[in-house]
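So the structure is just underneath, and the comments pick up after that.
Only a single protein chain was left out; the remaining protein chains are all shown in position.
So, chain A:
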């Protein structure tokens, strides 16, 4: 069986496909149905119908490409993968990476991942204001201080999908190393450092007291209000546009740069490592893929590369389920 991806150019072509859909004897299985939306149409075609369907599409001038050359091969591989992953330790397959979890459960899963994969290690880079450990997962297949990528999530505690995404990503990368070409070649050359809960005090507070809490939980001298926006506390354009000097504000930058221990721990770690090449940070909600700068509107030196990379990433994301991300500088986009 083959799976074709069909890109319709107009209403007429959509109608032709809907006609094709109605011919039951062909036994076509549409994975994405023909509709007026801008999505491609994916259809599984039994071997015996492949030639006639292709002939029909070509005669109508309808563009298609072969998504899966031989579906049986893919299914056989999938079966094999599933058998292999079933053999892996029980506990990790019972953690639902598609659900929200408490801090304790997340930390337990970090230990689980570290124990399951030899190239994954859990390290502590510091402590929060309320003395909770700041845990980072280090992915390293060897070398000594290889060039590294940084990814953090949950710096704004109420943005729950980000901590969950970080865990999903950790699991995906760990389990795909050795089988997925890009992941394998990446980790063979570079290290990855992943901080899934950058603001654990805030995160616990969203579970126990206020689902909408964003900032840290530090006491601010001279104010009845609590907490600093950790993402305005960095020593880059500190106190500039986009940040507030009002302690009661959600975007309060804090008394000074790196005043928040959560932020200082990350800054120190990165500076001491000395070989980080890329930084990613997750926030929600919105579907925006942004690059510097936020506190000023001048273009970064690597503007062209960042823009091109952003567009490629957004295009990749869209190819899966049609999800669209806007790409641009922070200054222009948000």
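Descriptive notes on the structure:
To be clear about the criterion, contacts are C-beta pairs under 8 Å (C-beta built on N, C-alpha and C of every residue); 3 or more make two chains touch, one makes a residue touch a chain; residues count from 1.
The rule we apply is simple: contacts and distances are computed from a predicted model.
For the chain of the complex excluded from view, the name given in UniProt is "LXN protein" [choices: "DELLA protein", "Aspartate aminotransferase", "Sorting nexin 12" or "LXN protein"].
Considering A:210, A:256, A:298 or A:316, the position touching the chain not shown turns out to be A:210 (whole complex). Screening A:35, A:179, A:223 or A:298 for touch with the missing chain picks out A:35.
Interface residues of chain A facing the missing partner chain: 35-37, 99-100, 160, 206-207, 209-212, 214, 229, 244, 249-251, 286, 324, 326-328, 332-334.
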